[in-house]
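Excluded from the complex is one protein chain; the other protein chains are retained at their positions.
On to chain A.
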Amino acid sequence: MCDNTIKVGEYIVIQKQNYKKLHKFNKPNSSVNVGKDTINLIGIEGCQYFSIFKMIPKGTKRNKEYDLELSKEALNLIQEISLKTSGTDNRNIYDDGRSQKLSATEISELKSDSISASEIVETLITNSNTFHNKTEFSQAKYLKKKEKKYFEYIQILKPNLRNITEILYKLDPSKVQGVRIDTLSQIMTLSNISSEGNHLLYDSGSNGLLVAALLSAMGPQSNGQLVHMHPGNMSQKQALLAMNFTSEQNNKCVSVNVYSVLRQVYQGSDTNSADSATEKTTNLKRKAPENIEHESKLPKLEVSDTISDVNLNKEHDDAKENNDDKENSEVKENSEIEERAPKKPKWHFDNIRASEILTQKVDSLVIACKEDPQNIFMELMNFVKPGRPFVIYYSVAEPLQNLYMTLKSLSNVGALRLTNNWMRNYQILPDRTHPEVMMNGSSGFLLSGYILK
């Protein structure tokens, strides 16, 4: 049961109506902005996930600040306000802006008097000329609209891959390279990822979504390992952090800079294995600056990405802070190395560990990149065991089409498929069922296949 209580330090999902937000719950009495409202989260700590909280306005002013009060369920206007009379159609309704007898100021006073949402709406209805002539359907629609406006409840959910994918995509698809939920789900199956085996991921900017997805499918208790290559200084981690994985599960993933690890694989810059590293400090001292040097030659793209990330994530202030902290400490670590050789940075061991995994070859390869996938695939395919699958994601088709033509001529790649997805959501209502008016037409493309001997 303790697994399902809200804890300080964890990421939480705040749901208000159909709006969801990812938030790092850093301090018991921290505040969070949900739309225009500021909500103080004091009191949610220790409550169970799925708890519903009533938003209690602070003070009498319209300052949009709220405290939370644990509630048994979200009340429901349509149930509370009984519809007495209704018309049969809209023939007598004129939208002349005069149907509401209360003035705008009167309405806002009503709101600041901190009475309940149902009371506000009931007053509005009493003062409306047209409400009782509206059809029952329109009345319900009206109440629903008002409910949305005055809805006073939030629910705290536990983050998982599904809601994180949804939230990040809604926020800005470009920050997750446009990886839509259906495409993500297929990356997870086509790569045959499971609790078993070692896997290789190259990701140049999905904000940790790909690594979160693969690690979640690998689970906490397995022998499998994931090598996560990225072109930057630090791997992007937002989605990964939001999963609240145990350190045990996080440790299955070794995140490495692609240049450092390939240099390690091919040139063996640091020959000391993870456990015998202490004896080789002199060696490390000589090699460390080299690593720093090439890590600073990062593709521009990655750098700017991290920055815009920071802007984007007003929503995720705390996530960002956290990342920044890590980044700083990483930088510190690196510079320490230059001064005092004996302290071995984490990336040093990570490179060695990753290169050991790669040398033994992996059971799947996933690439989600912004660069031309061709060179990356041609390099990384050498680390995949024969008979194992690969999946390459790209947001548009052409780079994958070109790669397809190249791979078709290779004898050690087979069962190539270039695919695209289509997804539509539906409104399900009696006599009013239809596809959602807006749909998302951009799923990205997947090139999948098998490495052959």
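Following the convention adopted for this analysis, a residue touches a chain if its C-beta (ideal position, glycine included) is under 8 Å from a C-beta of that chain, and two chains touch if they have at least 3 such contacts; residues count from 1.
Methods note: contacts and distances are computed from a predicted model.
When the unshown chain is looked up in UniProt, the name that turns up among "Vacuolar fusion protein MON1 homolog", "tRNA (adenine(58)-N(1))-methyltransferase", "Dynactin subunit 5" or "Tubulin delta chain" is "tRNA (adenine(58)-N(1))-methyltransferase".
The chain omitted from view is touched by exactly one of A:T38, A:S128, A:Q155 or A:N244, namely A:Q155.
When the omitted chain is restored, the residue from A:S108, A:N402 or A:S442 that touches it is A:N402.
Among A:I12, A:L171, A:M188 or A:V366, only A:M188 touches the chain that is left out of the view. From the options A:K27, A:K101, A:K346 or A:R417, the residue with contact to the chain not on display is A:R417. The set of chain A residues touching the chain not shown comprises 1, 4, 15-20, 48-52, 72-74, 76-79, 83, 136-137, 140, 144, 147, 153-155, 160-162, 165, 181-182, 184-186, 188-190, 192, 194-197, 216-222, 363, 385-389, 397-398, 401-402, 404-405, 408, 414-430, 433, 436, 445, 450-453.
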